[in-house]
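The complex is shown incomplete by one protein chain, all other protein chains being positioned as in the whole.
Our next item is subunit A:
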Amino acid sequence: MFVQLAAKSLWSRKSSVLLTLLAISVSVFVLLGIEHVRYQTKQSFSQTVSGVDLIVGARTGDINLLLYSVFRLGDATNNIGWNTYQTIANNDSVAWTIPLSLGDSHQGYRVLGTTKDYFTHFHYGQNQSLVFKEGREFTSPFEVVLGSEVAKKLGYDIGSTLVLAHGIAKHSFTIHKDNPFTVVGILQPTGTPVDDTLHVSLAGIEAIHTDWNNGVPAAHSSAHHDVSNVDLTPKSITAFMVGLNSKMATFKLQRAINDYQKEAVMAILPGVTLTKLWSMMRVLEQSLRLVSALVLVAALLGLGAMLLASMRERRSEISIMRCLGASPSFIFSLVLIEALLITFVACIIAVVTLVSLLGLGKDFVLDQFGLMLTMNIFNQQTMVLLTMVLASALLVSVIPAISAYRQALHGSLNQS
C-alpha cells in the first residue's frame, strides 16, 4: 500500500515527474556508460596479453618496450642478437618463447615476424588462444596470417597476395615488391592489436631483407631471388615474450636478464607495466568520472527541487493522511519512497537503454575503435555506482521529506 500510494502520488504529478525521471535516466546512463567503457577499455587493455611472464627487449624504458612489443606502437631503440635470444630461451626455467621481429608494414598495418609458437602460446583476455577464422598457420617464408581487422579493412581472403613495405610509414617508398606474400590464414577478432597485425615467419622477414645493407636494398638487388638455399636464421629480433615453467622463477630470471653482460637487454613483467601505463591515464579517467558524477548531482538536485516544490500543493493531502492517523514519520518516509521510486525507475531505464545500445552498437565500436564491449554491464563497480545513485537520491530527498514532516507536525487537520 505504501509503495502503491507513492507511485500513485507520483503519477498524479506525471509531467514534472516524467521530466525529472528523464533527467536522472540520462545522467545514470552517462555515468554507467562511461564506467562500462572505462572498465571494458581497462579490461581489454590489461588483457591485451595474457599468460606471458616476461617480455625481453633491448634496454629502454619499460613502457616503451611494452608499447612496441605488445601494442605495436613506436619503435625499438635497438634489436637484440639472435644468440642472446637463444641463450635466454634455453634457460632451464623457460617453458616457451615467442620471438618478435618488427619493422615492416603493409598499408599502415604492422608486420610481425614470429614463429609458429606465437599461435600456440600467445594468449589474450582470460587466457584465450588465437583462433583461426579461416586457413592455417604459415609454413613457408612467403606466407602471411592476417589479423581480422587487416583482412576486413583491406578486403583480403585466403590466397590473396600482398607485398610488405620497409618501415612503418603508411606510404613507404621502399616496397619489398619482389617478394609477395600469400595469405594462408585469417584470425578471429580479439579486440587487441593482433587484429591489426600481419603475421609472417621470421624466415620471411629475413628473406625479404637478404641483400639489404644498413636498412637499404643493395644496388643490384631487384629480381625475385630464390631463398631456398639461403640461411634464413635471423641475426637479430626486436623482442621476445617468455613463458616460464614456474612463476616462482620470474624475478630471478628477470634479474638475470637485466644483469646480462654480453648485451644490453632488459626484461619486464607485462602485468606490472600495463598497470603502470594505465595509471598514467588516471587523470583522464578521473575527469570523465567527475563530469558524469556532476551530471548526476545536477539531476538529483532537480529531483529534490521538484519534490520540494510539490510540498505546497500537497498540504491538503498531508492533512488528510494526518486525519487518518498517519504519523509525520510516515509522511517523511513517503517522500523518501517517492524519490527512491523515481530514481529506481530511472536506473532501470538507463540500464535497459545502455544494454540495448551496446547490443546495437558493439560491432560498430569494435570496427571503429577496436574496442570489444560486452553487453553485460554488471560488475562490482557498476553495482556500487547504482547503490550510490539510490543513496544520493535518498540524501537529496531528505530536504523535501523534512518539509513534509514539518507540515505534518504543525499543520492543521482541516486545510479547507
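The rule is simple: a residue touches a chain if its C-beta (ideal position, glycine included) is under 8 Å from a C-beta of that chain, and two chains touch if they have at least 3 such contacts; residues count from 1.
Just so we're on the same page, contacts and distances are computed from a predicted model.
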Choices "Response regulator", "Cell division protein FtsX", "Cytochrome P450" or "ATP-binding cassette domain-containing protein" - which one is the UniProt name of the chain not shown = "ATP-binding cassette domain-containing protein"
Among A:Met248, A:Met280 or A:Leu324, the residue in touch with the chain that has been omitted | A:Leu324
Missing-partner contacts on subunit A, residue numbers | 1, 4-5, 8-9, 11-12, 316-317, 319-328, 330, 409, 411-416
